[in-house]
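Every protein chain except one is present and positioned as in the full complex.
Showing chain A:
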Amino acid sequence: MSDQKKNFRLEEFKHREGIDPDKTWTMLEHAIHEIYNQNISGLSYEVLYRNAYNMVLHKFGDKLYSGLVETMTARLKEIARSLEATQGGSFLEEMNKKWNDHNKALKMIREIMMYMDRIYIPHAGKTPVDQLGLNLWRENVIYSNQISTRLLNALLELVYGERTGEVINRGLFRNITKMLMDLGPSVYGQEFETQFLLVSAEFYQAESQKLIECCACGDFLKIAESRMKQEIDRVSYYLDPMTEKKITNVVEKVMIENNLLILIHMDSGLVSMLCNDKYEDLGRMYKLFRRVANGLFKIYEVMTSHIKESGKQLVMDRDRLKDPVEFGVSEDDIEITLDKVMMLFRYLQEKDEFESYYKRHLAKRLLYGKTVSDDVERSFIVKLRTECGYQFTSKLEGMFTDMKTSRDTMQGFYTSHPKLRDGPTLTVQVLTAEVWPTQSIVTCNLPAEMSELCEKFQSYYLGMHMGRKLSWQTDMGTADLKATFGKGQKHQLNVSTYQMCVLMLFNNADRLSYKEIEQATKIPSSNLKSCLQSLALVKKRNVLRKEPMSKDVGEDDAFFVNDKFRSKLYKVKIGTVVAQKESEPEKLETRKRVEEDRKPLIEATIVRIMKSRKLLDHNNLVAEVTKQLQSRFLPNPTAVKKHIESLIEREFLERDARDRKMYRYLY
């Protein structure tokens, strides 16, 4: 009753009565048949169990076991025959029914033969009854040639039916799958799965071919996606889970991988999707292509070349080049445009170069009073600040402050010099040198009236602010002149400072040669030429007349006031002829200045990092510097290395004595 007692050997003890093995077996054999016939109500479990028990106990286990195998085999052969004889459609149903019956019978047989299962089988090394029942079914039913082919065809037909839109009996299919799996995964594989995968590949091969010929890429992908889902569903409804990976592989390979390039390069393929914002299709393409080897890489390749191509087109487009951003009219539109600009800005690697150009343009806008609205300017600077931090915009903001301070200063100047209100008016913008884009200082001779005013302002300003130095940026600034022409027509001319200097000379002369003008004004010749050009050679703005009437300004030319000047407008704005785009050398100049500005930044960053880390190896230092600076620009590793060396020379850092790759901070 405990385990120990159960294992007690009973061999010496002989049972009260011997048994007749043949008679006992005949009785059991009959019972097995009755069980298969589902006619068991007349059978006593106790009697059957006791007989089987006694047979084992009296060493007739062999006879019992082989009898069972023989009887069951005979029964199954009979079942196979009847299955072979079933007509058409009911084959699978019949098989399923027979299989269920067999299982039920098997369970009962196992129970009455429990003692044999428990004692004889492990001892004699035979197959347990359960497994025996499965094996016999496999050998006699499934492996029967006719049944095997018929089963396979019936199953494949069902799958084909479902793929072409029929409704099939999934429950039945699931049962058959389960049967095959119960018989062993290899049975499922051999009898069904291998062929299933082959047939599926053929099916999808044919389907893709047809679709490629008549469908757009997006539709193809849609179908492929739904096919994929159908197959996954199919597996979950009635196939074994291990088939899922295999069948999706088939669909991926046949529908996607084999057609990868065709799909991408179709007229309705990747590029067309990108151009037409087909986000859903693109998403689908990504999801499907990522499943196959190289899929995403191909997308990547085509996308890269497309982006490069359209980028190039944008850059080459002359209209766009002139005005890359179309500004809207209303405040809201401007806001939206600015947000878009910020989007692009985020992708800039060299933000400091952007800053340098932006500063230059902003300076022009501010100084020439061309800003559309101060609010918009400020709002954009706030955006830049949010993106890049205070440091980045401090100079830009400084420019605004200068403008405001200058207004106040001018007000103060005129309050303290009330007499000056009658003469020409001077508006000075005092700019902090390091905040504004630096310009080489070119002075020119201002007309006497103006230079007098300038001196007054200078002494007023220096009187207010000790220790400052003012220098005049005569190449900037504008002037409004009142001019009276030959027949008495009056105009107000809006001109640049240089132009003003030139025009003022004509107050005292009718004819001036180029040389005379140059001498009187001391304007550098290149500036003077463009200045004269804009005064004399632009139609409807030609307040001067030139002799000879050539298209260029030469050093021997002479200039007159153009008495025939006419304009419908009272106010005439005379532009300056300037090159719209930077010339190559100017570009290099800007580039150099940007590089120059970077130097202290890189060095400061190196020192800051080393100060906190004390000891760091080269690669990590470069990486860290790059990381900290990337919001402004991408420092060149060689440049960083050069600065490290320069810092070592100046004894901020030293190399570690043992490891030359390590740097040590020295203060």
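Criterion: contacts are C-beta pairs under 8 Å (C-beta built on N, C-alpha and C of every residue); 3 or more make two chains touch, one makes a residue touch a chain; residues count from 1.
We take it that contacts and distances are computed from a predicted model.
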Between "Signal peptidase complex catalytic subunit SEC11", "Ubiquitin-related modifier 1 homolog", "Elongin-C" or "Trafficking protein particle complex subunit", choose the name on the UniProt record of the chain that's been left out.
"Elongin-C"
Determine and list the chain A residues touching the chain excluded from the picture.
1, 5-6, 8, 10, 13, 16, 35, 38, 40-46, 48-50, 53, 104, 107-108, 111, 114-115, 118
